[in-house]
Structures are given as C-alpha cells and as structure tokens.
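Data first, discussion second: the structure below is written as structure tokens.
One protein chain omitted, others in place.
We just call them A and B in the order they show up, numbering each chain from 1.
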Amino acid sequence: MSTETGETETNEVETSESSEVALEDVFGSAIERREDPALITGEAEYTDDIQRPNMAHMAVLRSQYGHAKIEDIDTSAAEAMDGVIAVYTATDIEEAGTPGDLPVGWLLPSLKTPSHPILAGDRVRYQGDGVAVVVAEERYLAQDALDAIDVEYDRLDAVVDPKEAVEDDAPAIHEWSEDPTDTETEDDGEAEEVPPNVAFDWEIGDADATDDAFANAAHTVDIDLTNQRLIPNAMEPRATVAEYLPGTEELEVHMTSQNPHLHRQLMAAVLDVPEHKLHVVAPEVGGGFGSKIHHYPDEALTAWCARELERPIKWTATRTETYLTDAHGRDHRTHAELAMDEEGTVTGMRVDTYAGMGAYLSTFAPSIPTYLYGTLLSGQYDIPAIHCQVTGAFTNGAPVDAYRGAGRPEALYVVERLMNLGAKEVGMDPAEFRRHNFIPSDDFPHETPVAVVYDSGDYEPALDKALDMLDYDELRERQEELREEGRYLGIGFSSYIEACGLAPSELAGQLGAQAGLWESGVVRVHPSGKVTAFCGTSGHGQGHETTFAQIVSRELGVPYEDIEIVEGDTDEIPQGMGTYGSRSAAVGGSAIATSSQKVVEKARKIAAHQLEAAEDDLEFEGGEFSVSGAPDRAMTIQEVAQQAYLAHDVPDDLEPGLEETSFFDPENFVFPFGTHAAVVEVDPESGEISFERYAAVDDVGNQINPKIVEGQVHGGIAQGVGQALYEGAEYDSNGSLMTGSMQDYAVPKAEHIPEMDTDSTVTPAPQNPLGVKGVGEAGTIAAPQAVVNAVCDALEPFDVDHIDMPITPEKIWNAAENDDSQEEI
Amino acid sequence: MRRSYVHGESATAVATAATIASTTTVTTAPTSTTITATTAATKLTAMDTHDITLTINGTEHDLSVEPRTLLVHALRDELGYTGTNVGCESTLCGACTVNMDGDAVKSCTILAVQADGTELRTVEGLRESGTFHPIQEGFQKEHGLQCGYCTPGMMLAATDLLEENPDPSDEEIREGIEGNLCRCTGYQNIVNAVEYAAEEMRADDTGSTETAAADGGVPMTDYEAVKEED
Partner (left out) sequence: MQFDGTFELDGTTREEVWLALSDPVLVRNALPGCEFLLEVDDESPDFDELRERAAETDDEEISMDPDVIAERSFEEGSHYAALMELGVGSVKPSFETVVTIAERDFPDTVATGEGDASNSSFEMESSMHLAETDDGVGVEWATQADVFGRIAQMGQRVINPVANRVVKRFFQRVQSQLDDFGAEEPETAADASTDPEAGLTGKIRDRMGI
C-alpha cells in the first residue's frame, strides 16, 4: 500500500517546554516528555544494558517440535565444553525442591488448569517449551552449548486451530487426571464428557431472550470471523538479569516487566523465595503491549540459576525466541449473528466463539476471551438481548494472553462487522444505522445485557465529528463518481467502546481474578518542598513520569520541575499492580492524586496551626494556604513542608512529616469511546490498498497531556492497521511456527501506516478524581474493523461481504476475481 | 500437468505476509539473509582473537575480539556503548543502526573485525558540547518516541537520510526509515521529528557551511570521501 500525504491537515498537537507553561495550566498541557533526554542520548538503561562483575549468561534450549514426548536428554557434551558452567533440565529443578510451576491468575468455574513447569520434563506441548538451560561464561558460548545438547523426541500429532482442537479426534495436549475414568473412558456412552482440549466453556447473557429476539426478527445477518493470532512485537526482547546475595539471602531481579510487584509475587511462589527477599526492578522497558505482564518460565529460570550458582546471570531472548514464547494475542474463530426489526433497530446478538489458549494457560489468559470480551459485545448500542458462548481451546501454539486491547478488539471487531452487515441488510447508511442504534446520551448509567454498567457516554458528537472530518456526504458522492471510472473507494466506520481500568477489586474477585485491581500511590513532600511520588504502575513508553508529575503539580500547586516520579521497583514502592489494560492514569494516577489530596489536608492542618486560623478558613490555591479575607496571612506548601519536618510547632495530634499513601480501588471500569473512520482505495486487479484518510475521534475523558494522548492513539491505530492488513502468526499442522522472524511476520513499516488525523470529545469519567479514562488501547480496539469495513465497502460492487484479516492483496484479488456478478460484465 | 520447476508452488499466506515484510530491501545494511547472532556463531568455538581499532564518536578504542563477534556486541558488551540496541539480530528492525564511515549500517550483522579501522558514530555521539543534535530535538519536540528502544537506531538512520537529502518529503522520510521498525508511535510523529530536524539543519547550514552541528565527531570530509567511492 501507499499513503497519500500532504493533502490533509492532521490536527496535530504542539508540545511546549514545561518552563513555558504556567503552574495552573500544567495539567492538560502538551508538555514535552521528561523521559526523552535519557532515551535520545542512549543514557537510559534497559535490562540487557546491565553488566555485573562475574556475570554469566543463560540460554534456553527450546523444543524442536510443536508436540512431542521427550525420551531422553543427554547434556554431557554441552557440560564438557569450555566456558560452560552448568546445564540444567527439569530433573535438576525437581531435585532442588523448587515448585517450578507457573500459576494462573484468573480462574473460571469450568476452567481446567494444566501444570505449566518452567522446564518441560517428559513432554513438550509447543515449540516455546524449554527443555534445558545452559549457563556459560559468555553470550555466544551459551548458545553454542545448546547445539551440543542431545534430545531424543518422539513426535506427536499436533493441533493448532482452536476449533479443530476441541473436536473429538484431536490429539490431546494435556492429561487431566490420575483418575482413569476422567480422561481415559473409552466409548462407554458418556456423551457429556468434555473433549480433552477444552480449557473452559463460558457464557454470558440471556440465551432464551436472545433466541426470542431472533425468532421475532424482521432481518437477520450472520458472519464467520477469524480474529488471527498476533505477535506483540515489543521492540525490546524479554530479558532478565538476576543476582543472588548469599549474605542477605536476597534475590535481585532486573527484568522486562510491566508489573514488577506482580512478578515478585508470582516468582516468589514459583521459586519458593520469601517475597520480602525478592527484589524485582523494571529498568527502562522497551515496550510491552501486554507481553511483559505475564510470568514466563525464562525469568524464573534466570533467577533460579543465579541462586543455584551464586553468580549474576543474564538472559536475553533472541527475536525468534520472543516469537516462539511471548504470549500471543487474539486467535478467535467466531460465528456471530444480529437480529433487527423492520426499522433497522437491533434487537438481538448471538455470538459463538472458539478461543485458542495455546499450550498452557498464561497468567491472565482465561479472563481475556471471557470477561474482557463477552462484556463488551453491546458496543455503543442499545441492544435488548445478547448471548455469547466461548469455548477456550488448548492448542500446540504459544500461550495466548493479553495483547494491546486484550479481548476488547475481538469484541468490537464482531460488533462493528455485524453493524456494517446489518446496515446493508436493512438498506441504511452505515453511519446512520449506528446512530439509530446508539445508546441515547440521556440513558446513562446504562446497563447492558452483558453485565456491564456504562457510567457515562455521549456517542453522537464523536460520530458527527468524524463525519465532519471526512466531509462525509461529499465523500459518498465522490465514491459514486469514482466507481463510474472503475476506481473503488471505501469508507469504513468503527464506533467503539472500551472498558479499561478494570475494577473494582471486589467485582474482579467475584469474576475469578486472583489479584486485586487497586493501585498504590505515595506522595512524599521533602523538607525543601520538593516532591517524590511513587506509583505501583510501571510505565514502559507511556510517559508516566511526565503525566503523573502533571497530576501532582496540579494537586499540590508545586512546580512541575520540583516533582520526581518513581515506578518499577519493589523496594521503593509499597505495592503495585502495574501497567496494562489502559489503567495507569485512571487507577494509578488517581492513587497519587488521592495521596496528594491527603497531603494537602495534612498540610492544611499544619498551616492552620501556624497561621492561627481555623482549617475551614484556609483557602488553598497555587500551592499556597491563605486565610479567607486576609490574603497576606499565607503560607506556601513548601513552608508547610519545612515545618512538618522541623516538627517544632505542629498540632499535638499530628505526626511529623508530610507523606501520604493511598490504595485507590475504583468503583467501576472507565469507558472510553469514539468513532474511527478509514477511507481506502482498493485496486481489485492488483489487490493494492491505499489509504486516503484515517480519522480518529476519541473520548478518553480529561486529557492530562494531549500530545501523549495523541501518541497513544497513533500507536494503537498502527497496531490495529497492522492486524487488519499485515500481521498474522501462522503455525503449520505440526505446530511449527512459520512466522518465526521479522522476515515472515510483517510488523508494519513507516510506509504501511497512513497519516492519522486525530481529534477528541471530552466526557469526563465520573468515577475517579481526575475524570480521566484510558487511551493506551483505544486505537488498537478501534482500527481493525474501520479498515476492514472500508475495504469491504470499496469492494461492494463485487459483492464482497467479508475478507478475513490480514487483508492481503492476494485475498482482495481472489475476492474480487471470484465475484460472479463481475464475470458477466 | 506441467509445472515449472523454478517456481515451486509452495506459497502460503505466510509468503504473502513475508512479501510485505520484505518488499523493501534494506538499503542501509550490507547483508544477506536472516542470520541470527547465534547461528552465525554456531560451531565456531575456541577461536583466536583479533586486535582491532574502532574510533567511536571520536575516541579511539583498541580491543581484541573473536572473529564472530558482532559489531553491536563489541560496542555494547566490550566497550559499554549500550545506547545502541539489539532488536532482531537479523537486520530487519534497525534498532542497532549506527553510522560507520558516514553511512548508516546495522551493527547486528557486521562483524566487529569488519569494522576494524572505521569511524563509528553511535547515539552517544549525537549530543555535542551539551547541545542536542537537531534530530534529538525533533524527536523530543514532536513526541517521536515512546519506549525509546528503536529511537537510537531511528535517529542514526534519519541523520543518514538527511545527509543525503536535506529536504525530504513525508514520503521520502517514510521510505528513508523503512529499515527501522517502531512499534509504539505509528511513525507519524517520527516523520514529524525528521522534518523538524531537516528544517533546523537547513537553517544551520544557511548560516555557515562549517556549522554542521550534525556530525558528532565524524568530519564532513570523511562523509564526502565515502560518497565518492560509492
């Protein structure tokens, strides 16, 4: 494809230096990121940059096969090599008495949880399974020694398609029980027996009401959709540097983590290390997109080797290893149906999905195709009845877990493809069909039939803005004219909703989460009035150091430059849940805002005492307490801080110091929404797609830093466009990954991504003190169906209803070529 | 049925995706096929070391490396220039791009011994006398980076582009950085960052031909010499 450039204004936000921005304007300004100087000079330290004296290197031997029994492992030749310190297999882990089994962090009632050992013992279930590790004096030597390990396999049949995996004759990937009646029952008429590769069966919504809606429908449409497997592709591969300090029995682990506290908690259990003796640090992290949330075997193995050998150990994945082992995303096969009445009002939706889980259950895997998917199927629409059935399937592929969007892109892809088909069926314009079915703005809070209450929303303004940006009516006329000339323009909409900042913890617990979903924030005002704030989120490119300082600056009235933000270190931050699910601003930002407010309240007490005024008589503005009606009786927060630590004259019932901690647990999700529109031209003969326009209107609530919001939207859209047109992980029938490098997996390049025109509406979130929602995943959730809808719209004259992603030129060519109506021309 | 031998019919969806992944040849790196650091190193144990000299950001370094040591590992592990990152070990992502004798090259597929005697510029050499290079300024002002991992390579590729084309169009910039992948930004603000730098550098150049704040330790004359050889 190509992009047309230079014709349209893309409405980009301009940045300012923080020194140019007045204190009262800091929150909401597009301040340049304070993270950047270290990143653009090479000074930032990523995990693989870390060097330790006497450091050794670990490498992992991975399975040659997608599915096989391990008959024998001979490590003697590798052990004999110069420079090789140790070679370990599952037997060594077991003999050391290490639990070595990775836990699952989200349980469902019907869930079957297979053991997931950090090294495979007698069986490998996907190519990423580690069979042995080598520790050597030097990076290359460790890799050399892998080749000297002799593993005898007995290859087994594999299955990679989630729908095929749950058929009766599919090869069983796990053995479920010592109880022979459970899995080895032979044809004794137990028709109820669940096929061995079914991980879970889950449903949401009212099946009967949905059946009624379809029985009474004037119109119905249905579609089969493949939401293909994706590889996250953070540019920095996963890596770990672990060091054991025998004197204090401390294990220090620097790793590529989106949530160091969670990794500490899980790793403590996996390795049987006391949690307080495990220090996990996320240094600079080069992107994650979900892939660095989960607990993988490799990080634990590095730490295990460091403790075993009492030496610092480094492990860094090769790109191929990240492709084999990083949790993949999506992998759904779905049949979806929509019911409508005569007027084109949607009356019901029925969805049946097979979700590939891969060989094992990754950390949060069970929640992704269930609670993060089924609950979003109402989209922006007022739909009376929805039913969704999901079958989770084990396959011989990499585990599937949260990847940017995590369940929500899959849901909105279903909803928005159905809405396009529905509009066509009833003969309405797709934009007007959407508008006709929107939840009205006066109907919030709105409870959907899939167990979610949207707290706020106003969908028409975003759609209208997108239509304006496109000059929609004129564009449709142009589309008609171009068709006469044999040129095929397509316009695709995606009116999306997103639930992020998953909360509250109590609800998450009821749904099966094995963790709380609060966030901690500490605000420490130093005696000089400078501030350090700590948050349990762990940014890796999102600019938290900038935006969180903007929050604290507003709350405390302290200059932005006087505030430092610390994340990503379990020794410095009380506790944390990390950065994922677009939660950091809404939950973490709210935690430090709440702590800031507590600091102000304590400072108010001190100021009132010192100014000999009643607390209620003090006004706080611009970092200064003043007595109402007597503005010259005033004290800055910096002066209060000094007094708080001097503690010579503070109220009797007050402790010295000025520092507060909060654990913020929101009352609900936040619900960003918006409308994206893609305009493409498709050449049916070559199959080429070129973007004419990409317009995005997002409502992410109040914006702390509009430039960072823009960047998040851009990046999200790029990944969504990547899914729509280029990306897809492919396994062959033996479970061998055919897209094992960047040569075969198409990560979009600059020329593949269109110019994006971004704008926003602002509907503040009512559930948090900042009125912010989340923006990290918006683009990825919105973009795929905008592009697919546009391509299908372009090919409307060829009677093309659907093309599965990634829409390659070959698929377009085939779709247009196979069109009967054209052959008669 | 007659089938052509040369075009074995083995195409799958993979091949299509792969075609896109590779529609652009990597112009910035002299290299062949997918070679990982590990495979390149296979079976080459217990070997001699070679003494080489690398001039990095104007500083001369003498070091001993194995014949198989990749330039990027010599820079990072031997000499501590960790600003240059490794993303794919196969020239495809461009994170490891550095400037060698005036041209952007991918240091993950050049052996350290091949770089013997060359002048290299890495991200650490972009800032001079406490002043950011225009490309660094551009990336910060235009929000051209998020996680920052691709940024050093991206900036080195961009300075090479601007060296050859001081006033590139959007399209030329997108083509110019085709060998460098970014997963965070969607590229738009990177394009803007390069445009920003181009403007700044042109403004600098109109002041004086000697200004060239751009080259961080690599004298202009060297660039020209290399260009002529090409």
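Quick notes on this one:
Note that contacts are C-beta pairs under 8 Å (C-beta built on N, C-alpha and C of every residue); 3 or more make two chains touch, one makes a residue touch a chain.
Being a predicted model, the structure only gives us computed values, none of them experimental.
The hidden chain makes contact, of the residues A:D224, A:D732, A:D799 or A:E817, with A:D732.
Of the listed positions A:F27, A:Y65, A:Y560 or A:Y580, the one in contact with the omitted chain in the full complex is A:Y65.
In the complete complex, the hidden chain is touched by one of A:T15, A:T302, A:T320 or A:T547, namely A:T320.
Interface note: of A:G576, A:G740 or A:P754, the residue touching the hidden chain in the full complex is A:G740.
Residues touching the missing chain, restricted to chain A, are 61, 64-65, 146-148, 155, 320, 324, 732, 734, 736-741, 743-744 (touch as defined at the top).
Quick note on the criterion: only the chains that are shown with their structure count from here on.
Distance between chain centres (mean CA atoms), chain A to chain B: 30 Å. Interface residues of chain A, counted against chain B in their complex, comprise 3, 5-6, 10, 12, 15, 32-33, 35-46, 48-49, 51, 59, 81-82, 139-141, 143-144, 146-147, 233-237, 284-287, 289, 316, 318-320, 540-543, 707-708, 710-711, 714-719, 726-728, 730, 738-739, 741-747, 749-753, 755-756, 779, 806, 808-810. On chain B, the positions that touch chain A within their shared complex are 12-14, 16-18, 20-22, 24, 34, 36-38, 41-46, 66, 68-69, 73, 76-77, 80-90, 92-93, 95, 122-124, 126-127, 132, 136, 139-143, 145-152, 155, 169-171, 173-175, 177-178, 180-192.
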